[in-house]
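All protein chains of the complex are present and in place, except for one that has been dropped.
Chain naming follows the written order as A, B and C, and within any one chain the residues start at number 1.
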């Protein structure tokens, strides 16, 4: 067990480094908006997580001030740096952060080898690897946004290694949009058994407990909405028709001047990617739309977004999962009987259960094996710098 | 039918005037924040609703500019005045608005008497009376806030007529707080049949369709949380303990400097009412708390807020309904199969289904007979100028 | 002396009431922006000035809270209400404020009659009448702005009594724009002897001391810039040519979307006045332009704004004074040897000597006899709700 964990730990840590490899120290410091973080910060924060919560290091065991700098939002772990100012930290340097990663890795692997990590810490270690995988995706979405903000809009990766440039290979991509899966009303189970308990696989606390739901009769699309379909919405004046939008969404879109998905070019054919400007694949799922846009598109299409229960219970039959996160109509809220993890890690998920919308699926930037059918991603309705798209559902006639 | 409607119409319209009677023209023009509206505007907007949607008046049939001034948010009804600037309209005067009310009332009642209103318009007329009742409550909450903002904090009503000063008479008030009603998992019906359809009583579109839900096992408090219980939370440092709060809530509370419910005095014994400062009744339900405060209180109490389905299915057994709106843990979202009203009135409810939380029950300011068990009120999580309190629920151990 | 003062006092007070006579209680409560105040507040504040500073009333001698409400900015006189929230005060009512005016007037005149006012208080009384005259002009500019903000843009006065609709009668108006008055370098005196000292006429402290200045050789226009000249600047693309503007001015104009003077109609022929929309007189001085616009116009015209010393020393030869305030190139700063009035009244002028630009002359809304050649009016560079225009100057070739 500890040895399997050591392997997983090493692989996850190495994958983060590989993703950050093309970034110069200057790139790694960019913070383009308060919601995004510098790549250097992601590299440091994930290390802090292991140092603090697995190795049990006190602030005093870290270089002075680093505990303050690299705590994200854990009030129980003490005071922390203002999120919006992470881009103002040139020191420690990227090299110092990478060196710290190595030292923490060495200590942790050596402890694992000596079997000097108790059960509870092993659990947190496993949690930490999943945590780091989340930051791998954020690192990519954040750096994409930062490069977009540079007037030169340079390429960060080459096309071969940019995760958002991979050729569509899944069946789901050959032809986009619905075929509808019609489903009758049913009582079904969703969610995951609380982790860590005997026999349960890893899941975040927000996925638990597994519980019964009544899913009403509905139809859900076999495939996510594709670029060509979304382009039809744009051409049809979707961004200029208030009746299609939620009130908040319309106001937000007007104030922000939205005319199309975040990274679409005004020329109608190209999109910005981690490898710079590229032709847009009409058959690929649309991405980088906010909840408001997803909702407006669905209304335009005479449909609606699925609830997360509809999505999860249909998951085995859904094609095209894995290319974009799919907005659902469900606000992010606790499942009945939800219990946060004990202690400071209880802040991991629970305190964000307000003002956010659930997304399901997984994206081109999600680490392989990271997501699962019960996985609940969540972002605020206006967010669109994530790889977020949608799938349609509809009520019976 | 038309005659019963005429009676109802006359009564509702008269009640609005009675509520506004103590207000001077200067009082009636106050707008203390963008979320609130002047009483004069409420008087005019409810009239506009009947003129426009029942009598079918075009903008040109109204005094010049009034259609623009008194449309609230109906995009389908044309351009409208900026909400935040309603307090800058000294002309038309209160007297002119009251005169307009009389003229519309005369025309409408005369049409009803002549039986010159078609079925569809009769439905809208009924809707309009419910709409006006909603504005009666808003008129009270808005003027309360405006008087609070005056450094003199004067009384608007005398104690006898101030709806928030009525002595607690219901059983619910003799002793506050839980007795817990334990409830097993059940499949149950919530919501109302779509109105208007044959045989259905009035309900807003957001209450429909009636549909089946699975309500998990839980317990719900027989009574809403009282002032004395909430005072214990305040004394216990609830406003200074981030672990009790949602992340958004904590941030909001810090920025706004919240230390207690909106209208509580720092002296710990008084509250501001429509009749000015008064002793606070320890046994009365707490009110003027935001969703964030309600949620933090529930966590402090080792409990949680109920979902709206839990609330509605338990409603017949709940005491103390009718004194404050009760925040639920449910985000305001469409029921499965929801259809907005046709045409412009489809904007009434549906477009606000984002960023809001459902409240159930009814308050001391809700017109008698206005609310019902299926009624879904909704406000944004930080709102606290409404008469909003809470009731606890909890999961089985 | 006291009897002449009593007469002056009565006349000034009566004139304020006459100006406010057309305003309904609702009109008198309007505050359209933080820089402006409700007419009711002007009526109360000027009364407070006499009550507090002449009659020596303590806060406790006024109705409770009024000292707090009607102190404008005198820190030395105690805490005061937030300026931006003056429009939220429906109580006291206009009637109560007018009644207070009467009572203060009675007390004050009775004291004067009894010769029961000491020398120092008589001086403050005289100051108070000049103070009230300033508020007479502000009352007009503030109510004009408030009516402009009403989407109906109603008329506040009839054309005969609206001070900004008076027909141009001065010689200056028959033909606008320069004839240049060429002036050689000279040492000259500007400013006024400090008041109150034996033999000095009334002047504000900011006009003193009288002192010598070196005025360089220059030419100054005999007449202020007229509407037709300013219209040529507009037509010539002045508002779209950054090279004509100060950097701050350009940024401000872009952000605010300025395309023409504040109250000009886009149709190019009308302007908004206290009597509503009217034909614009091409020969009248342009007004309602900011310092930034005045400066840009001057640059476009190959000229510049005069300094206040150039203006004052040329004053006897300038035609057209009295129709608009004229922006100068002089920042509002203390004269050498400036001493504020003693005590709390030292706050009257001195503490605003930063971030403001001096205007000279007087406008159609300035009470007759109020201004003088040494008079220094001042506003922030972006302000344009005052009757502010300009006169050109230029350096020798």
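Here is the rule we go by: contacts are C-beta pairs under 8 Å (C-beta built on N, C-alpha and C of every residue); 3 or more make two chains touch, one makes a residue touch a chain.
Please read these numbers as outputs of a predicted model, since none were measured by experiment.
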item	value
Touched by the hidden chain, restricted to displayed chains	A, C
Touching residue (missing chain; options C:14, C:58 or C:75)	C:75
Residue, one of A:29, A:136, A:273 or A:330, that touches the chain absent here	A:29
Option touching the unshown chain, where C:242, C:282 or C:317 are the choices	C:242
Absent-chain contact - pick from C:37, C:313 or C:329	C:329
Residues in chain C touching the chain absent from view	73, 75-76, 185, 187, 211-214, 216, 218, 242-243, 245-250, 291-292, 295, 304, 307, 329-331, 333-334, 336-337, 347, 351-355, 381, 395-396
Touching residues (missing chain, whole complex) on chain A	24-30, 32, 64-65, 68-69, 81, 85, 87-94, 146, 149-152, 154
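The criterion applied here is as follows: only the chains that are shown with their structure count from here on.
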item	value
Shared interface partners, meaning chains that touch chain A and chain B	none
Chain centre separation in whole Å, for chain B relative to chain A (CA means)	37
Averaged-CA centre spacing for the pair chain C and chain A, given as whole angstrom	58
Chain centre separation (chain B, chain C; CA means) in Å	46
Junction residues of chain B - those touching two or more other chains	none
